[in-house]
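The structure follows.
What you see is the complex with one protein chain gone and the rest in place.
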Amino acid sequence: MYELGVVYRNIQRADRATADALAKLGSATVHEAMGRVGLMKPYMRPIYPGCQVSGTAVTVLLHPGDNWMMHVVAEQIQPGDIVVAAITAECTDGYFGDLLATSFQARGARALVIDAGVRDVKTLQEMNFPVWSKAISSKGCIKATIGSVNIPVVCAGMMVHPGDVIVADDDGVVCVPAAIAAKTLETATAREANEGEKRAKLASGILGLDMYKMREPLEKAGLRYID
Amino acid sequence: MYELGVVYRNIQRADRATADALAKLGSATVHEAMGRVGLMKPYMRPIYPGCQVSGTAVTVLLHPGDNWMMHVVAEQIQPGDIVVAAITAECTDGYFGDLLATSFQARGARALVIDAGVRDVKTLQEMNFPVWSKAISSKGCIKATIGSVNIPVVCAGMMVHPGDVIVADDDGVVCVPAAIAAKTLETATAREANEGEKRAKLASGILGLDMYKMREPLEKAGLRYID
Amino acid sequence: MYELGVVYRNIQRADRATADALAKLGSATVHEAMGRVGLMKPYMRPIYPGCQVSGTAVTVLLHPGDNWMMHVVAEQIQPGDIVVAAITAECTDGYFGDLLATSFQARGARALVIDAGVRDVKTLQEMNFPVWSKAISSKGCIKATIGSVNIPVVCAGMMVHPGDVIVADDDGVVCVPAAIAAKTLETATAREANEGEKRAKLASGILGLDMYKMREPLEKAGLRYID
Amino acid sequence: MYELGVVYRNIQRADRATADALAKLGSATVHEAMGRVGLMKPYMRPIYPGCQVSGTAVTVLLHPGDNWMMHVVAEQIQPGDIVVAAITAECTDGYFGDLLATSFQARGARALVIDAGVRDVKTLQEMNFPVWSKAISSKGCIKATIGSVNIPVVCAGMMVHPGDVIVADDDGVVCVPAAIAAKTLETATAREANEGEKRAKLASGILGLDMYKMREPLEKAGLRYID
Amino acid sequence: MYELGVVYRNIQRADRATADALAKLGSATVHEAMGRVGLMKPYMRPIYPGCQVSGTAVTVLLHPGDNWMMHVVAEQIQPGDIVVAAITAECTDGYFGDLLATSFQARGARALVIDAGVRDVKTLQEMNFPVWSKAISSKGCIKATIGSVNIPVVCAGMMVHPGDVIVADDDGVVCVPAAIAAKTLETATAREANEGEKRAKLASGILGLDMYKMREPLEKAGLRYID
Partner (left out) sequence: MYELGVVYRNIQRADRATADALAKLGSATVHEAMGRVGLMKPYMRPIYPGCQVSGTAVTVLLHPGDNWMMHVVAEQIQPGDIVVAAITAECTDGYFGDLLATSFQARGARALVIDAGVRDVKTLQEMNFPVWSKAISSKGCIKATIGSVNIPVVCAGMMVHPGDVIVADDDGVVCVPAAIAAKTLETATAREANEGEKRAKLASGILGLDMYKMREPLEKAGLRYID
């Protein structure tokens, strides 16, 4: 449930260095490091390919077809933040375009993650402002009903608290709670560390069956080979 | 994000009398009383029509295709509870059938709300055990991976904390946080109170345009009548 | 495109007797009689089974999440009308419930066809007020933006002009333009007339292959039987 | 891939007694007995609730919007058969209505399973002819292109060979290959046999945790209880 | 409803200069200028990014899986036209590929907007022939049933009359009725005019809250700031 009509100005952001360091690990590795949780639903897609970012979440709750609160959240952005926008009902309207992106970018926002639609996608790409969204739509919004800023929200099926770390790339979007960001970074970095070695082995033709010692458990599980 | 592998045994349930009283008001009135928030997405549908229940949430987080934790949550059910089941990824498999329903019912559960599929729907109706789900599917589950019980979850787009009140009927499912359950009951009851009078007026032919005094604001908004 | 902010009070309704007579032929036969066109998309479903109605369309165009114009259209309803509601963008919110249904019924409306959601479905069934909709949802609407009444609209992929005949049953919803309603009734009645004879033949075991003389054209098309 | 333009007249049907006996076990138990495979996708739904049937498959492959082959397959039906209809591309048109149902029923068909739409659903229910389909639609079909009868087809994601056993109920549709029908019946019957005992235990309040001896494996998997 | 089997040869196209001038304003600005109406549904996507076109609509109505009328509409194309293709039922088949594109381009067509699928997308991009469609599919069509050319159609939820102006870009597709094209151009141009100034202000760090004077209305609507 949501508290409506409030803007929390002071939020506890995750440690900056930790938040920044998670970007290069990517959403898949980070989600694995968390125990395979934390992902938004896969309908959240980048509006153009090739972006890989992380940052601290400022959240906004909006009503369907109404983007009034986007201007309210803009003021709460600090450099290094990623805006996470949730809607109280399903909506694909275009809540965000080049003007809001200009404002967000001026405030230091690194990206927008929105469970609805956006527009001006060509210009957003030219501005190098990454967006993950559910839809692309020219449909404009009205400014009639207030929502909230920096309350916990559900975006694309995932809970996001203000100050959590968001990691987003071409594979999807993951939310890392501030409280476990440091530990997640550590685990994810460790995972990443031995990936190079694994890749080299696999590239040389060694099979995962052997590298991961799967033959015995597969046989125990009943797998039969037939010539 | 989700804490995995934990079962919280002691949760703070919303006041019983309040939780029980919300059923008869229905999901639409309750959601309006909360400021038009709190609803799960409309893909959550009753597996058979005509049920209208409320109760306190016990929550369970499951993995796709794996219903092991359904047996774990069963033990945490108290009379008057509604089980709210969330999945870590999209899944339509049948997590729940007549055997689990027998167990849940024996523990005093009033209903299941699950962001996945269920089966044995004919028997569930005969047992008078209501379920709101995303799908109906014969597909069975494995029991291989642990999740959690009584942590905050996201079910069909809505945050549910253990102990919150769930109100579900043919129109949908709403979650009322325990902290505002009493106030919501009060507001919803007040809304309901004058519905009878309104209905009588409308049935007599009086228009909403007049009853709600909408003609002037519509004219101000620019509405023109053309003969 | 849509003309916004207007209410046309005087519309040319299709002939009453013709409009009424189309109900019993059903949506499938009527659509065939029109040359297999005129159907709304099959996501439009009755909120409860067993209704079969026809009537003259009064139309209303609404904005997403905003049902203000539902009160405006109520005043334009005449006995025998069916309200056809279109939305300017995709929306599943609950635009209509028991209070509006009471008002519509008092004005003589026979049904609602809406390209969005409705609520209070249990009460609507008790009131015997049929609705065809895209969704069922408790989500309430605001009253902030004006649309139009009795302009041509697109509902579930089909153009509907005010005064057209709507035929709706468990199979779907078809729109018959007023100008061809009489001819459609005639053609549909003729189609229906020989259905009884066909049914008797088929029930006796005569195959459609023989009754419709399909064996030769099938052979010409290249169909081969293999023993 | 599909062989086009052929009708196989002589197919090897699964043993009649076995095919008939599978109905009462239901789609969920049968699919479990097969190793949790064989199910069509859950979008296949009965057009009215409460049917539970089994029978031998006769298959038909149709083109989108073209139901010509439905008349060809009718001739190949034998008492106890269930017609399984696949389409070469996605389509929701109404391929089947009361006339074809009359013909199918006269030939002894028990049901239709179709990966497309049907119409006349009210009459089909009155005729007591069960159908599982992807959609309900008034949209009629043309008769212009030939397909095939009694070739292997893919229906709702599942391979069906002519003569396989189809089991369908409110939970879904499962296909049992003729070659393993007898063994599946045996396994499914065994599964069913001890369900009554389990149900009684669960109804008495015994938990699945204890009945299935899950506490130890859950602990080993790392589950922690927190008071 | 649709008139079948007719080709209107003489249609009233919107003024050429106006139609051409709308392209550079883009679908979002044009739709705002029309009062936030006129958009096709957001599932209509360009088959490759970066195109921005406008032109006068010639319309074609096709049957599912049948592209015969694409050859008929080709003859009615004049330089500066955009073909708008509607289908009488849901279909994702590939109605259009490089051969038809060659023909359309030879006639002077600027683009295709189709509520179905297309194929040869790589070649279409090489040919620089833009398409907005609902799907990409290799599935070919038959040529068996006639539809119509240059009748009013519904494409992706929007009414399009022959001669209307179509504006399409990466954000979507909007239809501007010929009768209001000039006025829409004027309004859209005015909107566009002061966007540069707004962008400069926002880029300098001025907030939309201040630039649009939203603080007072937000406070009146009840927004509270919490430190």
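Letters A, B, C, D and E mark the chains in the order given here, with residues in each chain numbered from 1 onward.
One rule holds in what follows: a contact is a pair of C-beta atoms (placed from the backbone, for glycine too) under 8 Å apart; a residue touches a chain by one contact, two chains touch by 3 or more.
Please read these numbers as outputs of a predicted model, since none were measured by experiment.
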| request: With touch as defined up top, name the shown chains that contact the chain not shown. | output: A, B, D, E
| query | Taking the entire complex into account, which one of E:12, E:138 or E:204 touches the absent chain? | reply | E:138
| message | Considering the complete complex, identify which of A:23, A:39 or A:136 is in touch with the unshown chain. | response | A:39
| note | Which of D:106, D:180 or D:209 touches the missing chain? It is D:180
| note | Where B:5, B:49 or B:64 are the choices, the one touching the absent chain is B:64
| Missing-chain contacts mapped onto subunit E | 5-10, 48, 68, 70-72, 74-75, 92, 94, 97-100, 102-103, 105-107, 117, 119-122, 135-140, 143, 145-146
| request: Against the chain that's been left off, what residues of subunit B make contact? List them. | output: 63-66, 88-93, 137, 139, 142, 144-145
| field | Missing-partner contacts on subunit A, residue numbers | value | 26-28, 31-32, 36, 39, 42, 45, 49-50, 52, 169-172, 174, 195, 198-199, 202-205, 207-209, 212, 214, 218, 221-227
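Operating definition for what follows: only the chains that are shown with their structure count from here on.
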| remark: A student comparing A-E to D-E should find more C-beta pairs in contact for A-E
| query | If you average the CA atoms of subunit B and of subunit D, how far apart do the two points sit, in angstrom? | reply | 31
| request: List, in ascending order, every residue of subunit B touching at least 2 other chains. | output: 36, 39, 42
| Each pair of chains that touch: what are they? | A-B, A-C, A-E, B-C, B-D, C-D, C-E, D-E
